[in-house]
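The next block holds one structure in the form of structure tokens; read it before the comments.
The complex appears here without one of its protein chains, the remainder shown in place.
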Amino acid sequence: MLRRLLQAVPTLLVIAVLNFCVIQLAPGDAADVLAGESGGATPEYMTQLRHRFGLDRSKFVQLAVYVKNVLGFDLGYSFRDGMPVRELILQRLGPTLLLMGTTIVFSIVLGVFLGLVAAAHVNTWRDNLLSVLSLLSYATPLFWVGLMLIGVFSLKLGWFPTSGMESVAAFYEGWDRVVDIAHHLVLPALTLSLFYMALYTRLMRAAMLEQWGMDYVTTARAKGLTERRIALRHVLRNAVLPVVTMAGVQIGALLGGSVVVETVFGWPGMGLLAFQSLFARDVNLLLGIFFVSACLVVVVNLLVDLVYFALDPRIEVR
Amino acid sequence: MREFWRGFSRNRTTVAGLAFFAAVALIAVFGPHFYPDGPFKLVAKPFLPPGGTYLFGTDMLGRDVAAGIVYGARTSLVIGLTSTFFAIVAGALVGGVAGYYGRWVDEALMRWTEIFQTIPFFIFAILLVAVLAPSVKSVILAIAVVSWPPMSRLVRGEFMAMRGREFVEACVGMGMSDARVIFVHILPNCLSSVIVTGSLMVATAILTESSLSFLGLSDPNLMSWGFMVGAGREFLQRAPWLCAVPGIAILLTVLAINLIGEGLSDALNPRLRQA
Partner (left out) sequence: MSAPILEIRNLTIDLPEGADRPHAVRDVSLDLHRNEILCLVGESGSGKSVTSRSIIGLLARGVRPSAGQVLFRGEDLLRASPKRLRELRGSQISMIFQEPMTALNPLKSVGDQTEEVISVHTGMSKAKRMARIVELFDAVQLPEPRRLLRAYPHQLSGGQRQRAMIAMALALEPAVLIADEPTTALDVTTQAQILALIKGIQAQRHMGVLFVTHDFGVVSEIADRVAVMQRGSVVESGSTAQVLRTPRHDYTRLLIGSIPSLIPPERKPRDDSRPVLSAVALCKSYRSGGSLFGGKDRIAHAAKGVNLTIHRGETLGLVGESGSGKSTVARCLARLIDADGGRILLGDTDLLPLSRRQLRPYRRRIQMVFQDPFGSLNPRRKVGKLIAEGPMIHGMPEREAMSRACELLELVGMDRRAVDRYPHEFSGGQRQRIGIARALALEPEVLVADEPVSALDVSIQAQVLKLLADIRDRLNLTMLFITHDLRVAAQVCDTIAVMRLGEIVECGPTGEVYASPRHAYTRELLAAVPGKEMGLMVRELHEGAGACP
């Protein structure tokens, strides 16, 4: 486990270096990029920036200084909102985590369940219906799903709010507030889950079918177990392993998807912040968001590893 | 080859996918011919609903939505195919070298790939396009940069497996050069999975491009489906077709490519077909 933690450090290091390279790619020097193209920055601020990043010194020193700052979570200053990037992101972290967590749990639970159903009724109408649905969810752009859901459930039917995380004007407290947030959460979480649910359904179905061909299933039959018991007690756990692995791999993509979904639903998380910074050409804020989301991915991956360790005795916990 | 076609065409959905994709390709190539004025030309009153003179109606500025769809097809396909091409070349190169040489080369390259796989790739693509200023080139570059890692892992896995096969050992034992072993003996044996994954990558690339342009990160001189949806979303209630039509275009195109991919996978891997 400690080894995995140690492996995370170079990952973050490389991402910090990558950030630096991205800045170098842009036209003009880093200060220009970081201050934004709006020209809104004062000359004093520019000098200060140049000094802070050691722009008067060699590229190598610049890199060292930058990486040191970033790894210490000193992400600089956002001119758009006039506050440190770190604080801006911290404000937005909660909503994003809420959306992400809900999506992960929802898509895995439902995906595993639907995969199980499809595999149990392979080549029947249930299986076919599920594969058509998952093919469709696979091919639909997230933003479009979101917009269509808003069109139908918010504008036409009025069941759910169109945007935001809570009804600010209502000043809900306690339990009411929880219900209110949950009400707002339904559509964005559903939108973001759809693709992953489809992915896990397909994966689970394939894994179940593959595992059914294994020798240990024959052994289980030879022991006189019912098919149901074999499926639930033996095959299920083996088949979930690739789904868990895939869930870990997909965390990064999920965060990317949340940019789109948060934008569509006005969900006040990091993704919406990214969109807003994009609009204002606030590259430094964008860099900060990128770095923090990379950290998030690393952390969630560690959690996924823990789950995997718990499921598979063949993996030794180090 | 004939066997391949039989396997491939046996599946009706695959043929449907292929037909639709061919239609999109034809529209992308010849369609602009029918709309010589380009997609940005204001042709009529804004918000004309679909079905009249203009097949898909007009948008908030009075531009022909159908023209946008036609030009958007070109953008989607060009960006999807080109970026996938670069991603496959880069991924296959890295994965092939890592898988063939193994040991520290593999360790180093795979750590690098893993890092690229952990980063939230869409956010990285946004960052790249934003910093480089949106243009066809930067979008292609960004999508290629974020989509090579899965390909490289795939190729590496295939190469590792092949490297352990006895026929490859026999080749090495005969004194064959590495290049010959790789290109004559190993590569043809992993081509089928590269093709299958590559076709699915085109679909993903088109989705990524549409998301980028939805967020406003597209070449301002080119019409794009994602951009049309993004521009139309303010008028969701008043003119739902502005979002619906280009969205459906994306959906169907990506669906068609996925169906082709599945058909390829079934035809090229007979082992899986039985399952």
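Per-chain residue numbering starts at 1, and chain names A and B are given in the order in which the chains are listed.
Going forward, a contact is a pair of C-beta atoms (placed from the backbone, for glycine too) under 8 Å apart; a residue touches a chain by one contact, two chains touch by 3 or more.
Predicted model only: the values in this text are computed from it and were never measured.
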| item | value |
| --- | --- |
| Of B:Val43, B:Ala133 or B:Met176, the one touching the omitted chain in the full complex | B:Met176 |
| Residue among A:Leu13, A:Val249, A:Cys295 or A:Leu311 touching the omitted chain | A:Leu311 |
| From B:Ala22, B:Leu42, B:Leu61 or B:Ala108, residue that would touch the chain that is not displayed | B:Ala108 |
| Touching residues (missing chain, whole complex) on subunit B | 104, 107-108, 111, 165-167, 169-178, 180, 185, 188-189 |
| Touching residues (missing chain, whole complex) on subunit A | 3, 6-7, 10, 214-216, 218-226, 229, 233-234, 237-238, 311-314, 318 |
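Definition applied: only the chains that are shown with their structure count from here on.
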| item | value |
| --- | --- |
| Contacting residues of subunit B [partner subunit A, same complex] | 111-112, 114-115, 117-128, 130-132, 203, 207, 210-211, 214-217, 226, 229-230, 233, 236-237, 240, 243-244, 247, 250-252, 254-255, 258-259, 275 |
| Subunit B contact footprint on subunit A (complex, rising order) | 10-11, 14-15, 18, 22-23, 25-26, 33, 135-136, 138-144, 147-148, 150-151, 155, 206, 209-210, 213, 249, 251-253, 255-257, 259-260, 263-264, 274-275, 278-279, 281, 283, 286-287, 289-290, 293-294, 296-298, 301 |
